[in-house]
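Here the complex is missing a single protein chain, while all its other protein chains stay put.
Chain IDs A, B and C follow the sequence of writing; residue 1 opens each chain.
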Amino acid sequence: MNFDLDEQQTALQNTVADCLAQQLDTPRLLAVVNGDDGHDAALWRTLGELGVFGVTVPEAWGGTGLGLLEAALIAEVLGSRAAPGPFLGQVLTALAIAEGGTDAQRERWLPRLARGEAIATLVLGEPAERWQPDEWTLPAADRLAGRKTHVLYPWLADVMLVGTAGGGLMLVANGEGIDVERIPCLDPTRRLGHVTFTGAPAEPLAFDGARLRDAALVLLAADAFGGARRCVDMAVEYALGREQFGTVIGRFQAVKHQLANMATDVEPAQGLYWYAAHAFDAVAEDAARMAALAKAHIAERFLQAARGATEAHGGIGYTWEYPLHVWVKRAVFDRAYLGSPTIHRRRSARLAGWTSAA
Amino acid sequence: MNFDLDEQQTALQNTVADCLAQQLDTPRLLAVVNGDDGHDAALWRTLGELGVFGVTVPEAWGGTGLGLLEAALIAEVLGSRAAPGPFLGQVLTALAIAEGGTDAQRERWLPRLARGEAIATLVLGEPAERWQPDEWTLPAADRLAGRKTHVLYPWLADVMLVGTAGGGLMLVANGEGIDVERIPCLDPTRRLGHVTFTGAPAEPLAFDGARLRDAALVLLAADAFGGARRCVDMAVEYALGREQFGTVIGRFQAVKHQLANMATDVEPAQGLYWYAAHAFDAVAEDAARMAALAKAHIAERFLQAARGATEAHGGIGYTWEYPLHVWVKRAVFDRAYLGSPTIHRRRSARLAGWTSAA
Amino acid sequence: MDLSYGAEYERFRQEVRAFLGDRWSPDWRRDPGRIAEFRRQATERGYLFRNIPRRFGGSEQPPDVLRAQVIAEEFTRARAPMEPPGNGVRMLVPTLLECGAPWQQERFIPPTLRGEIDWAQGYSEPGAGSDLASVRTRGELVGDEWVINGQKIWTSNAQNCQYMFALVRTEPDAPKHQGLSYLLLDLRQPGVTIRPLKMITGQSGFNEIFFDDVRTPADWIVGKRGEGWQVSRATLKHERSAIGSAETYLQQFDKLVELAREVSRDGRPAIDDPLIQDRLAEIEGYVVAHKYSTFRQLSMSVNGRDPGRVSYMNKLVGTEIGHRIAALAQELIGADSLIMPTYERGHGVGNERWMNQFFGSLGVAIAGGTSNIQRNIIAERGLGLPRDSAAGGGA
Partner (left out) sequence: MDLSYGAEYERFRQEVRAFLGDRWSPDWRRDPGRIAEFRRQATERGYLFRNIPRRFGGSEQPPDVLRAQVIAEEFTRARAPMEPPGNGVRMLVPTLLECGAPWQQERFIPPTLRGEIDWAQGYSEPGAGSDLASVRTRGELVGDEWVINGQKIWTSNAQNCQYMFALVRTEPDAPKHQGLSYLLLDLRQPGVTIRPLKMITGQSGFNEIFFDDVRTPADWIVGKRGEGWQVSRATLKHERSAIGSAETYLQQFDKLVELAREVSRDGRPAIDDPLIQDRLAEIEGYVVAHKYSTFRQLSMSVNGRDPGRVSYMNKLVGTEIGHRIAALAQELIGADSLIMPTYERGHGVGNERWMNQFFGSLGVAIAGGTSNIQRNIIAERGLGLPRDSAAGGGA
């Protein structure tokens, strides 16, 4: 038994972490936060050159052909650094095309997606909280017509992976018959728009929408873990630097215990998202349930850690220029996107057969 | 507006508090805890002489003719001191007979109940958590036949107030046709038995079982508040006396903040039980709902405070001779007796009309 | 125990209500002239500035907590303005009444009450948050003027304030707590730089203020030199008691129940979900307890009885309730929590307005002394635990 990362996985995670530590400093992050687009094209290119977007693309099409675990390891790092942009849809569209696409679809999209030259996004949500595949109502058709909501960066997308009634997926190249309405976003690093299809040409893709949702839940959980741990780290760092009453506040026992409680709430969750990702890749019978549990559990830990870190900072943590608020808002995003924790706990309970009817 | 106690109420509460502070010291409490009966007959007589049991009995029958609020104020003090015995059934049976009994019933029971010479108990629960009046199944009949559970001190009772199918109440004088089975009790200060009726003669009593239940919930809430505050006080006292690392532990900021959090969780609840009792006496439309809310809320506060106080004490709080464990067990009792917090919150939600059907 | 106000107060309530009906219309809410005139009339009737002497423009009423409560209820219901918001009325005026020189009282209190001058608070500094005694902004007496250099932070609304009351280190050689003075100063002068701080919400409510040889007359000092710490604590007391009212949370809770009726979960109204019902009732337990706890405290104060340790806890109780409401609201609004709320006061804003309550609940835990400072106060004054030499622990 070896529930540890191998050298390649560790190296991958470190590479991305080092890159972001160098490139995405606070001024650059705040530039994105304050910008209109919530996107940093130069950073996106750099990440593409590192191979971040090829992680789920087979080698034959220019990727590294790894699994969701590797994508999740990257998502943790992106969460830790509050990296902006449409990563989620990028790697998952590639995953779906790699596993379920025709050779023509693969040829058309995978090499460009792997390099980050084309951008992909997931078009899943529908009005009134219809996030889950069995709730989708958009009719599957050669030409799509209907409304989808809360799409990440639809205005940047070259290709959209669209969930349709019955839980299927279709591919839509950006072009005619697509209206995008941008919405004011709480999380400045993951911008959203609603999408209305008015006859957009669509191709079927043989990949299960529920499995795509599960993968997305795992990546959100990984992002949340990275963010939560970063909140703890920021609070610790602040407590070590901030002086009050003639001593650093990190020496006050009440502060120490609050930080210890925060860290203890967060740290074990690393194992949970690792396993959820591993189960997606290798333990089919656990995949759906662990994805739901991980997203529900870790998103709550993140929001709690973000809240705790803000309180630990006092006033400065409430300002725009000190970037902690970005993580607070990412925590809100990770919690709500694709359904709230109680929704996924309820799903998990159903998947576990927690009913007297069974 | 005057949401404060008047002089008589304050004096009543102080009198009982002083009496218990003098009489019910730790050795005497532990004697009851270690005894077979869970009852202190001498203390019971003393409380009777003080007029504690006459609080709900009209003056014409030897009581002071006060309301549930006054009974609750006493219950708070009893909770604070972990006073053992069948107080709950005593004052509520008297209340029910006073308001709903015939003159013959009043004459027969109230004077003796007021003095504590006769003991009364409530016979409400039924197997499988059927605590609530609309769940009772024991058929109302001249002679009762059936099983009731979790009755306080049935072996001491001269008279029983029995809940019957449909939510009514009947009076049963202890005697033929009553089998009592004592059970091992977690709370050593409120002992229980199951009661099986095999043709016990019963008289109807014109008092609503639901209203009786509400009164009982209020008294449990008051008891819980007294107990919870006492747990905070014991933890504070211990922190002021216990030295570690060369200083009293109450100087450690982590301990201070834990105690502050405990106290802050508990203290406002005093207003809640006051109002629930006042509503029972004077604001009919709020009575049932506030009783449910108060019992649910305060029983949870009590258990949390008891748990917190135990942790604040360390090992000594886990021993039998240090009496803190008695409050831990009373917290478990107040939480479970007559239905758990979530059950009463659900009732409260129904009573509030929190449904789309309304 | 009697939760009605009694005949006398109900008569008074009718009187207030009639006055409001006559003299106020909610349409005037953005008309400063109307507002000023209304406040003048309301003060004349004894409804506003009740504990401020008439000679300073107050109404000098005998203390009567219940009348004050009735006035607050009726003004709120009529959406009529009460005393002007801001630090002037809330903090400086009580401080001047307690510690100010007569000329200071005469000169500053009346226009402050009339809303003609607004005051910025100059306490916190980047290196002195909870620990105000660490203030480093220096004041030096040069001739008949104080010359002030340094920086303040967390001053709200400073752009619109003419004056500031500030803690300034004037005795650099004295021990920390004895080296401060409480100075008043005019912000409209060269050397004052005001820099708005954008907050988590994107709004800017607070500022940094930089002082570069800023001047104020020698006698614009409240109390004596080196007494600034004590003078400021008189004000802090007012600030703490001013925060937190059970009524706010009751209203928030009622809106939360409404929200649960409006939104869906799993395809059904959220209000029908047993999980949502339980969480609502759990919060209601805290909200109703807080409500009657404050009623109890109010009544006991009226009766001259000590409400006990709970009086130190009100702010923390409110903070916790705000957290609980924010958490459930986020659950209920679902995807609307992804939307940044706008700050218009109109009614067209969607459920994302609850995210304002979320940010507000975060801010409450920080404002006016962090929750950790509150816990110190509760532990020491409420529970009688010993003071720590290092009394901090906030941020």
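In this text, contacts are C-beta pairs under 8 Å (C-beta built on N, C-alpha and C of every residue); 3 or more make two chains touch, one makes a residue touch a chain.
All values reported here derive from a predicted model rather than from experimental measurement.
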item: Chain not shown: contacting residue from C:G21, C:P172 or C:P274; value: C:P274
item: Where the missing chain touches subunit B, by residue; value: 125, 128-129, 131, 135, 149-150, 183-187, 192, 238, 242-247, 249, 251-255, 258, 307, 310-321, 325, 328, 332-333, 335-337, 339-343, 346
item: For subunit A, the residues touching the chain missing from this view; value: 1-6, 9, 69, 232, 236, 239-240, 248, 250-251, 253, 255-257, 259-261, 263-264, 267-272, 274-275, 278, 282-283, 290, 293-294, 296-297, 300, 342, 345-346, 348-349, 352, 354-357
item: On subunit C, residues whose C-beta touches the chain left out of the figure; value: 273-275, 278
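Please note the rule applied: only the chains that are shown with their structure count from here on.
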item: Subunit A and subunit C, separation of their C-alpha mean positions in angstrom; value: 39
item: Centre distance in Å when subunit A and subunit B are each reduced to the mean of their C-alpha atoms; value: 52
item: Residues of subunit C engaged with two or more neighbouring chains; value: 372, 375, 390, 393
item: Numbers and ranges of subunit B residues touching at least 2 other chains; value: 253, 256-257
